[in-house]
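In this view, the complex is presented without one of its protein chains, the others remaining in place.
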Amino acid sequence: MSEIILEGRGVTRTFGDLQAVWEVDFQVKRGEILGFIGPNGAGKTTLLHMINNTRPPLTRGEIFFKGQRIDHLKPYQIAELGVSRTFQIVKPFPGMTALENVSIGALFGKDKIRNAHWAREKTRSILAKVNLSQRENVPVENLNISEIKRLELARALAMDPELLLLDEVMAGLNPAEIELIMELIIQLNREGRTIVVIEHVMKAIMGISQRIMVMHHGEKIAVGTPEEIRNDESVISAYLGERYAKMRGSDA
Amino acid sequence: MKRKIIILGLLLLLFVSVPFALSGFWVRLITYILMFSILASALNIISGFTGYAAFGNMVFFGLGAYTTAVLMSKGGFSFFPALLLSAAVAVVTAVLLGMLLLRLKGHYFALGTLGAAEAVKHIIENLTELTEGGQGITVPPLRGSPAVVNGFFYFFMLLLLIAILVVAWRISKNRLGYAFKAIRANEQAAGVMGINTTRYKIIAWSLSAVFTGITGSVYAYWFSYIDPPTVFDVMWVVKMFVMILIGGAGTVFGPVIGAFILETISELVWSRFINLHLGILGMIIIMVVMFMPNGLISLVTTGRGFRDIIKNLRRSTESRL
Partner (left out) sequence: MLLQSIVNGILFGAVYATIGIGFSLVWGVMNIINVAHGSFIMIGAYLSYTFYIAFGLDPFLSIPLNMAILFAMGYLIQKFVLNRVVRGSVFITLTFTFGLQILIANICLLIWSADYHSIKLSYSGAGITIGSIVIPLVRLGIFIAALVLTGLFYLFMRRTKIGIAINATALNFEGAKTVGIDVGNIYAITFGVSAALAGAAGALISPIMSVNPFLGGPLVGKAFVIAILGGLGSTIGALAGGMVLGLVETVGTVFMPSSFQELIGFLVLVLVLVFRPQGLLGKKFYE
């Protein structure tokens, strides 16, 4: 089993003159939590789109999952290989309940459970994990933001992924809810899942990630441990800036 | 659950007794309504469940009708083999058209299918040696007394309807149904969650096509004469959409309920006000779309009593801008 589960080489995506993602090389180690930060517009979400090919085509470059090239595959094929993700702008299936939404992940994700009944049982256990059991029969339009975020996570989980891509799953949540998600992520990681987390909640991401990758203006500008990143000059000037310098002072 | 089964059983009994209890006129009328119920249910699979508005769905009806007509009148085939071949033609067409058109979304898909249906209609009109072109083709009819003939087609349609209802019911509960509904709800998210959307869309359309094609085949045998404008008539599809809207899109029995309601009204109007027929149908269509886009059921179930129905009517007509 190789140590690198996801790898990108020279990954580039342009929209006309706009270089959304430019010549990015990256590696994700199996079993790690990789934090992925950068100012808005840095290209983080675009890179995620490229990993599971939701906005083709790739302009240039290659992406490998467990050694297999995936940049030409359809999204559903990538999902079947064991990659699942959440969306920054949440996309639950309208007109269906929470239970039904998550069931779809179980039915069509990596395990492709055939039996609708068994899928529902698996779904229930996942809903319990994200604390949504009491809301399982509620139509998703009636869920609040915290519940929807957890629903997104549950849907991705139901697919039993080896690699989980989380796009700003903590955005819009209060500190207690953020704590909950952080614990969840750590627990999922202990189960053996590799997790890439895009976030802006600095304290959270610094706290749970083993390594952090930083993007700015479409390019990768740094990668390393949270400590290394905190002290990296280019990162500080590009992104963290003065505000973080103040935070460092108040950090325990 | 038990109550539902009893009601369905009673309804079935009622329907089975029709040819024995009512006159030929009524038997034929109800057969016609059953036919529309099947067609609307078939359309519901690709449109109501999966969200692809196939305005060209009559292409399968027409192809089914013409395949049977040509095979029986020119090829000396008997009905059942012709029926099977018609079904095969419908499925193959659905797969081929599907690969071409199912990548389109919204209006583009709707009108793409309509364009394809019109193209097929014109092809059939032009293959005059085979199909007798625009003047229509006659099919050797079923021999027998009127009562027997009426009964045969009545029960055939009834069986087809039961078959498609069973299919629709199973779909609404199983994995296939989940895929269809997910595609309708958010196709991109569905793909990301592992659903091979192209494959499932083609399956949905093929199911729709096979039932539509078989119905077309039976129609040809039943009416004994078909011509291109009738069996490729786009107004039929519009009516089917209205039936689906009345009964509730994506439900199992909705299209059937809608078919019975619309055709009954149609029949009442047609016999009294022939020259207002189209206009009234147009008005009905407009009313249904405006006041009950979620089906008759939604008007009635969200609240109790007359006052709530009026409130629902008023709410549904508020400008949604």
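Should a chain be cited, it is by its letter among A and B, assigned in written order, with residues numbered from 1 in that chain.
Rule of thumb we're sticking to: a contact is a pair of C-beta atoms (placed from the backbone, for glycine too) under 8 Å apart; a residue touches a chain by one contact, two chains touch by 3 or more.
Here the structure is a predicted model, which means the values were calculated and not measured.
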{"item": "Visible chains that the absent chain touches, using the contact criterion stated earlier", "value": "B"}
{"item": "Residue of B:L101, B:A190, B:V231 or B:V252 touching the missing chain in the full complex", "value": "B:L101"}
{"item": "Contact residue for the chain not shown (choose from B:V27, B:M157, B:A182 or B:L245)", "value": "B:L245"}
{"item": "Touching residue (missing chain; options B:A116, B:I137, B:M193 or B:I261)", "value": "B:A116"}
{"item": "Residue among B:V18, B:I164 or B:I284 that touches the chain left out of view", "value": "B:I284"}
{"item": "Subunit B residues touching the omitted chain (full complex)", "value": "47, 51, 53, 55, 100-101, 103-104, 106-112, 115-116, 118-119, 122-123, 125-126, 235, 238, 241-242, 245, 275-279, 281-286, 289-290, 293, 317-321"}
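Convention: only the chains that are shown with their structure count from here on.
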{"item": "For subunit A paired with subunit B, centre-to-centre distance based on mean C-alpha positions, whole Å", "value": "44"}
{"item": "Of all residues in subunit A, those that touch subunit B in their complex", "value": "52, 54, 74-77, 79-80, 84-85, 87, 91-96, 100, 103-105, 107-110, 112, 114, 116, 119, 155, 159"}
{"item": "Sites on subunit B touched by subunit A in the complex", "value": "173-175, 178-179, 181-182, 185-186, 188-197"}
